[in-house]
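With one protein chain held back, the other chains of the complex are shown just where they sit.
Chain lettering (A and B) follows the sequence in which the chains are written, and residue indices restart at 1 in each chain.
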Amino acid sequence: MNFRRPILIRLILIAVLGIASATIHAQGCAQCRDSASATPRSTQRAYRHAIVLLTVTAGVFFVGTLTIFKRRR
Amino acid sequence: MNPHRRRQSIFTTDHRTIGLQYLILALISVVIGTLLSLLMRIHLVWPDWSLPLHGPILPEDYLALVTIHGTIMLFFVLTTAPQSGFGNLILPAQIGARHMAFPRLNAASFWLTAIALLVLLSSTFAPGGSAISGWTAYPPLSAVASAGPGQALGMDLWLASIALFSIASTISAINTLVTIISLRCEGMTWDRLPLTVWGWFTAALLSIIAFSVLLAALLLLFCDRHVGTSFFLPTGNLVNGILHTKGNGSPLLWLHLFWFFGHPEVYIAILPGMGLTSMLLANFSHRRVFAYRTMIATTLLIGFLGILLWGHHMFVAGLNPFASSAFSISTMAIALPASAKVLSWIATTWRSRPQYTTAMLFSLGFVSLFITGGLTGPILAQPILDEYLHNTFFVVAHFHLIMAMAGVFALFAATYYWFPLMTAHRGKPARLMSEPLGRLHFWLTLLGAYATFLPMHLAGLAGQPRHYAQLTGIPGPGGSLSPAGHLLATTIPLNRLITYAAIFLAAAQIIFFINLVRSLRHGDVAPTNPWQATTLEWHPFLHPNAGPQASDVVITVHHTPCLYICSPSGDTFVPQWENKITVDLPAESKPE
Partner (left out) sequence: MPPTITPLNTEREKKRRIEDHDSGHGRRPPTDKRTGGGGDNDNWNDRPQGRRGPRENLGRARLAIFFALAGDLMFFVAIVSAFFVSQSSGRYNAYNQYINEWLPTVIPPILWLNTAILLLSSVTVEIARRHMFRENDVMDEWLGLGKPITRSAIPWVSATTVLGLLFLAGQWIGWSQLAAEHVFFRSNPSSHFFFLITYTHAIHLFLGITALTVTLVGLYKSRQLETRQILVDCTAWYWHAMGLFWIFLFALLVFFQ
């Protein structure tokens, strides 16, 4: 597992950077700010949950398939 | 399994024939799609031109052209031809297998795809015409039957067609995956798989994930249209004079579900082409692929990251700014493996003296167009830039350069490269396509591609929106030209240029057809391994014309592909199936 450690460290670093990044107030313009804030908080929360659910399921399946079948041969 | 003996029915389960059937379907689709795009371009610049047997192109006709052009090209050309067409044709041979894992499922998925195409084309004849909501089928336009011409039966036929296609694609992807995992021959470890196979593998994994979500989205849209639900319909839609007061849905839900599929879809379209480019560049440069293992990793990384960045199609849809940041970062992140691939392609051919066959030229063209199209990707990945550029022709230029041009260049390269394997059949000799015609085709197409799509960037930056059927004479207050009309009028000269270039580009493809048809009967007869390739599909015993006893020979693989050696005794190459390395290799270049 020795050669896997640097990869793991890099992956963790990238993940931390991704999660802990500052919010980009990229829009700057009023239009999107308005429509985003018009979505009620509960719906926003629901969208966040839904996005995470879809992404994580797909990601786990993808990575899991690779891991399982890499080990097979 | 002797192809010489059995009479093949049209419902054959022979993987080569099914691959050719897919390719013919894709060829028909690309012709129709190109014609539709030409109609669009001509209408933009000469709006009064009247289509024979139809009359002038009305705005809804234009939108129907947009919809069917996009649907056909993306689904029936770019998803079928690289993955199912060439995949079925070549994949078993490249891994040393004699057949796909599930031949009958294979045939079933082809016929489902064919039926899907027929259903889509039949929507042209439906009352009201074809759907007009684009290949992206955004609600409420796509969810309310009275929202526009063609949105009743035409839209239902579109839904049925794409649903069938999704099922067919999923089945085909399962077949591909099981074949690659289980049917590799002796010695074919994961590290020795050709990069084309890695491309097919990743694209198949993405297909399974993406098309299922599309099917769910289509089901919800169907319910909205016919069962009275409102998953995607908000309250208060005034459609054709009728106010829809019920509804607590949001088009944003459709956008999320659709683009969760839509983004992996474009990677499905391009990944096999990227793998093929690596292999062809190595083949014709007589070089090893630079950083082979890294190329495998980047293929998988592009696949994985491709699942995480669908939100960049929704920057202006009112996404939470935090979500926009996340999607923007992952979109920029995918530029890293893509750039690594580009560097590898360049490094593979750097300072070699390649053999400039047509296939090599198209591979180099792929690299060129991929770079050009890819460079505008990080631009569009910035939400603040996408604010302006979304739905302009800048985006159109970006994805056409990458998908329509680079993706299609990969298909051309594959056709010229594998033509011997496509034509060798039941004792008929393997043939090569004509090189002079191929070179002419390449240069005209490259020129036409850049001439058509580079100016589109400028048109987009000038503000020309997508899907506008009318560029001239948009009326403003008091009968004068509106501000939009003024803006668009400035883009007319550019658009005229683009249309001329598009007609030129389409006309240049006639050379390809002439070459194709001519070479089928009168092309030069090809030797068994005409390109000095190292991958298994060129093994004499896996050749389509190998005798019946060839199917009993055990194929073994001894090392990675692209083992081209430059030694004092002269250039040589060792195909994957041969073990004899008679040259002294320096220690660090020993093959695994």
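The rule is short, and it goes like this: contacts are C-beta pairs under 8 Å (C-beta built on N, C-alpha and C of every residue); 3 or more make two chains touch, one makes a residue touch a chain.
From a predicted model like this one, the values you see are computed outputs, not experimental measurements.
Enquirer: Give the labels of the shown chains that the missing chain contacts, considering the complete complex.
Expert: Output: missing chain touches A, B.
Enquirer: For the chain left out of this view, which of B:T136, B:T229 or B:T294 touches it?
Expert: In the complete complex, the chain left out is touched by residue B:T229.
Enquirer: Of the residues B:L117, B:L215 or B:A502, I need the one that contacts the missing chain.
Expert: Of the listed residues, the one touching the omitted chain is B:L215.
Enquirer: Of B:C185, B:V266 or B:L380, which sits in contact with the chain we cannot see?
Expert: Answer from the full complex: B:C185 touches the omitted chain.
Enquirer: Touching the missing chain, which residues of subunit B?
Expert: 97-98, 101-102, 170, 173-175, 177-178, 181-183, 185-187, 208-209, 211-213, 215-217, 219-220, 223, 227-231, 234-236, 247-250, 253, 256-257, 260, 554-555
Enquirer: Counting contacts across the full complex, list the positions on subunit A that touch the omitted chain.
Expert: So the residues of subunit A touching the unseen chain are 40, 42-43, 45-47, 49-51, 53-54, 57-58, 61, 65, 72-73.
In this section, only the chains that are shown with their structure count from here on.
Enquirer: On a C-alpha centroid basis, what's the spacing between subunit A and subunit B, in Å?
Expert: Between these chains, centre-to-centre, one finds 26 Å.
Enquirer: Which of the residues in subunit A come into contact with subunit B in the complex?
Expert: Residues 14, 18, 21, 23-29, 31-33, 35-36, 38-39, 43-44, 47-48, 50-51, 54-55, 58-59, 61-63, 65-66, 69-70, 72-73.
Enquirer: Within their complex, state which residues of subunit B touch subunit A.
Expert: 181, 184, 189-190, 205, 209, 213, 250, 252, 256, 260, 300, 303-304, 307-308, 311, 315-326, 328-330, 333, 382-384, 387
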